[in-house]
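In this view, the complex is presented without one of its protein chains, the others remaining in place.
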Amino acid sequence: MPKEIISSRQIIASIIAFIVGNSVILGVNSELAQDSWIALIIATILIIPLILIYARIIKLYPGKDFCQIVELLLGKILSKIIIILFIWYAMHLGALVLKFFSEFTKISALFNTPEIIILMTMTIVTVYLSKSGIEVLGRWSIIVCTIICFLLILTIIFSIPNMDFNNFFPIMNHDLKEILKSSFDIFSFPFAEIVLFLSMASSYSQKNNPYKIYLYGCLLGSIFLLSVIIRNVSILGVPLVKSEYFPSYTATRLINIGDFLTRIEGTITINFIFVGLTKTAVCLIAASKGFTFLFNLKDYKIMIIPISLLILMLATIMYNNVIEMFEFIPIYSIYAIPFQIIIPIIVWIVAEIKNKKE
Amino acid sequence: MSLFKKKEKIIEEKINQFNESLNNYIISPSLDVNVMIIKQLFIDNDTIISRSVVNNFDKSLQFYIIYREGMVDPTIISETIIKQLVLSNADISKNNLLDSLVNQVLITNETRKISSMKEVIENVCYGDTVLFVNGCDKALVLDTKKFQTRAIEEPQNEKALNGPKEGFNEYLLTNLSLISRKLKTNDLKMKYLYLGQKTNTKCCICYLDSIVNKQVLEELYSRLDKIDIDGIIDANYINESIKDSPYSLFQTMGFTEKPDVVAANLLEGKIAIIIDGSPIVITIPYFFVENFQNSDDYYVNFYYACFTRIIRMFGFFLAITVPAFYISIVAYHHEMIPTSLFINVTLERQSVPMPAAAEAIIMLLLFDILKETGVRMPTNIGHALSIVGALVIGQSAVEAKLVAAPMIIVVALTGITSLLVPKMNAGIIYLRYVLLFLSIILGFYGFILGLACILIHILNLRSFGIPQLTLGGKTNYQAIKDTLFRGPWSKMKLRPKLVTDNQQRMKGGNN
Partner (left out) sequence: MEFIVIVIVYFLIIFFDLIPMFKKKQIKEAIIYSVIIIFTFIIITLKIGGINVPSPYKLIKNIITSIT
């Protein structure tokens, strides 16, 4: 199988798409309303050591996938257990994104379509994207990143008449404990999901600097999120931001230029579809690579279709309705700790020890 | 099958085998054997003329010439071949018979030696004369071609406003001369090869040796070797045999009918394949942005070229998406367009009996039928047909409330914009309907997913191993100077990176 290489720009673009991800529609975690930008900044500071750890793991073993690194460090049996956990996390995340997407589409546009059809069509396109390989995913991310940038700037410019910066006062209305909890939520969803990019590490070309890539990706992504927060809070105001399920969507609904350019929230769905595809495709590739490692198969592309079916199945049985889905978000930050933090730290520590020995 | 018919079949098979094995025969020194084989090979072929010639002064010098009437110049044959052979009294040594004939007797401009019957057949069929000499095991091929070919005129499909207006014609040597007039260097390599078992078509592969990408060249040769087809009539036969993605809607090899386009491509490091009998030349590798490029862009002011190029890209996008977008708005998402506009559209659609989807499909099909008839109709009924098209389908259908006026506008827009990018007409026709169906079933969401699928497919395309649409390498000016828009010539310092490593085109470009 010829080696697929993606350039650093493409990785940065896909990291940005990943992070910006659901916030296009959902908005960033808006429990704190006017203080959520503080939580975002704290979350960005918190993520930096973690991504330095990820980058260090890649730098110590250049050209190898996460699965191969784990096998090198921890032996066969322990690595298989860790990879099983990794696969479960990737599939769960993919199912979460799919479910968000289908719920949003059902609520806002296609009321009568049975949800399995929506899920299935999205899955089909994701399978096509993943089967095309990592190179195509890289080029695709650049297009997606451009579209996100463009639409975000467009919506911000169009919403300027609606913005009211008084909504940001009073600052620091919440006490520190709440802010820290919220920043931890933002930290784990969406930032720390970058752990999935470790599984594509064999495609990073050797001369790329993984530190630079991850740092640029996360910083640019957090600038995006910051602008999203500013736009949402300044347009909607405190009570609306807290209570809406989809704050970004509602914020774009209010755009009204000269009575002509109204109701352009349909174009936001373009954004969401492309980003959702990217995110699910990365999860799918990560899970298939894990699977091929688990069963010693040769090529990860064979496993893409069955794993996509597994993700589809998970998406259908996971939640019964929208409310359960939104209840899951606070739990998610704690549930994801072992996958996002503990496993990489273990791998890193073992890698450093082995490195010191040599 | 009766016994008699079976015997006939066996005899036929044996004759076929005999004919085929005759092709492998080597020319024998004895003139009579050669004559007998030739008569057997070209039996039932009345256009092949053959005669024997004997020298006046030395009766032991016997010759036999064979040629095809209609394809040769009779004056050359009688003046330079037969006259010389009969009347020459030069001292010819019997050891190097052929060489002394070539050097001292024959005064044709090109002479070659061949040794197998297969080559005899090829050369006679193309218009050369073959000369057999008694006592030599090789024959001479003498260039006597003269046949009618089409004059050089401007190609219909690639009209240029400014710049050279020559186009290729069907004769290989004319086409090669058109190209080599533009690239007067010994770096331009032209290699012949023959394809097609029954047609024996002569093809020529051209490239500039110092710039070309050698890997693509090797890949091309290996793919051409694998072609096993009985005839090559047009460039498209080769195209479909060696394509990377044979079932894709988009082209992966470039077609052109103009020598200046070919010369510009060769200067960028691409390879050109010229085929005898076809005015279309193939260039590889082919990039996706070339669909939107026109040779005109480089001969006019670059601001104007920029604008027209962006219009073309936008036109392609419109050509695929307008019907689908219209249907998704009218049928599902009424809120996406401004309210006043939507009220007008709905008013127009009030009394139309069909649902918007059916209307769209029928109108699109009708427009495609109209376009196809326009291509093939004789000019004398042209006026009547255009009246039918415009008045009946456009005006009367709307007035009879069978079709809504916005639908006509949508269909007209699609049809016109699809003519902007003629190279992608296969893609546009199908993709239009595909996106329309997706939009009918799933609304705007289906439309966007369809666009995403098309985008993924385009990103997947490769032309001889080189990806067709590359993004995300260095996004500097040099990368997009010729793709999104056309930059001024003073800035076009480097050649496209993917095609070749030898990049510097002008002084001042540092790789």
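All chains are identified by letter, namely A and B, in their written order; residue positions are counted from 1 within each chain.
Convention: contacts are C-beta pairs under 8 Å (C-beta built on N, C-alpha and C of every residue); 3 or more make two chains touch, one makes a residue touch a chain.
These figures come from a predicted structure and were not determined experimentally.
Here is the thing to keep in mind: the chain we left out touches A in the whole complex. Of A:168, A:245 or A:328, it is A:328 that touches the chain left out of the display. Of the listed positions A:72, A:120 or A:215, the one in contact with the omitted chain in the full complex is A:120.
Of A:163, A:219 or A:318, it is A:318 that touches the chain left out of the display. In the full complex, subunit A touches the hidden chain at residues 114, 116-117, 120, 295, 297, 302-303, 305-307, 309-310, 312-313, 316-320, 324, 327-328, 331, 334-335.
Basically, only the chains that are shown with their structure count from here on.
Centre to centre, using the average C-alpha position, subunit A and subunit B are separated by 47 Å. Looking at the complex, you find that subunit B touches subunit A at residues 332-333, 335-336, 338-339, 442-446, 448-449, 452-453, 455-456, 459-460, 467, 469-473, 475. By the touch rule above, subunit A contacts subunit B in their complex via residues 6-7, 9-10, 13, 105, 109-110, 113, 117-118, 121-122, 125, 128-129, 132, 135-136, 138-143, 259-264, 266-267, 269-270, 273-274, 277.
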